[in-house]
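All protein chains but one are shown at their positions in the complex.
After this line comes chain A, so read on.
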């Protein structure tokens, strides 16, 4: 951090070759520092998850062999799962396998964890991305308008919308949404990612059905997948909208009361230019953080939404695995979620540099 600060402050004088080399060196050090802290974060995350998983009062062996197993069968499975080893050896073994690309086999699905994740993560990614889009494209303008017309009708409506979004249980909204838009109106598809006739019809390239169906040029399959995803995505979008619009509003209010806005108004700029070109550009940076965090939390998967909409996503996968004491699956999921968060953080850091005129 100290490096980049000093780099930002030292201005003007033309750079010598030595300075350039030093700068490159700093950037490299920065990069390796980032990678190191990334690895340490992940390792810490895994360690905590692993310990929690092992001290939980759930017996993963019973999940494998079932209630009817004899003691001998139980013992055999116990040893086969390596549970007779001390915890630190189990953990070290796990890390070693992960480093060689082996995430192990899930005991609750019988499949390789990596295959499970390849299947469930795209489902969550697709839903979270669309949900965040909805949250951003509705929430940000709503927040801006609410701030611009503070106390006005739209501000009041935005307040109610956000309050409802914060306080309504998602399973209730989800079931009601299904009942109304699928059951009664028939506007959208029912639970599941696709209608059954389209199941397995689109060749899987990315695992994102919307993208895959477009790649295959299968328009009906795309429409079908869209009609299935739009309701759960709107639901998730609604929740992130509630958060994003409130944050946008308060960021905007802060800017709109600043002196440069008064100056701009005095200069005779149109209100539109004042709001969008001056005030809004200045809230872009904190807003990116808010959006990235809300996207990140959607990437963990929303368990209740996934259950109600029979959406085979990461949230359900991790929860179910945790309840079964299926540590390979839980740790695999943790790596995905942890990496997503770290990647999003890096991405928003990068966006800061693009958005912040001072960094140019």
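The rule is simple: contacts are C-beta pairs under 8 Å (C-beta built on N, C-alpha and C of every residue); 3 or more make two chains touch, one makes a residue touch a chain; residues count from 1.
Just so we're on the same page, contacts and distances are computed from a predicted model.
Participant: UniProt protein name for the omitted subunit, picking from "Cytochrome bc1 complex cytochrome b subunit", "ABC transporter substrate-binding protein", "NADH-quinone oxidoreductase subunit I" or "Protein-arginine kinase"?
Facilitator: Of the names offered in "Cytochrome bc1 complex cytochrome b subunit", "ABC transporter substrate-binding protein", "NADH-quinone oxidoreductase subunit I" or "Protein-arginine kinase", the absent chain's UniProt record gives "ABC transporter substrate-binding protein".
Participant: With the missing chain put back, one of A:88, A:187 or A:219 would touch it. Which one?
Facilitator: Once the missing chain is taken into account, the touching residue is A:187.
Participant: In the full complex, which of A:24, A:96, A:149 or A:281 touches the chain missing from this view?
Facilitator: A:149
Participant: List every residue of chain A that touches the chain not included in the displayed model.
Facilitator: Touching the missing chain: residues 57-59, 62-74, 76, 107-111, 116, 119-120, 134, 137-138, 141, 144-145, 148-149, 175, 178-179, 182-183, 185-192, 195-197, 199-200, 223-224, 226-227, 230, 234, 271-272, 275, 307-310, 312, 316-317, 320, 323-325.
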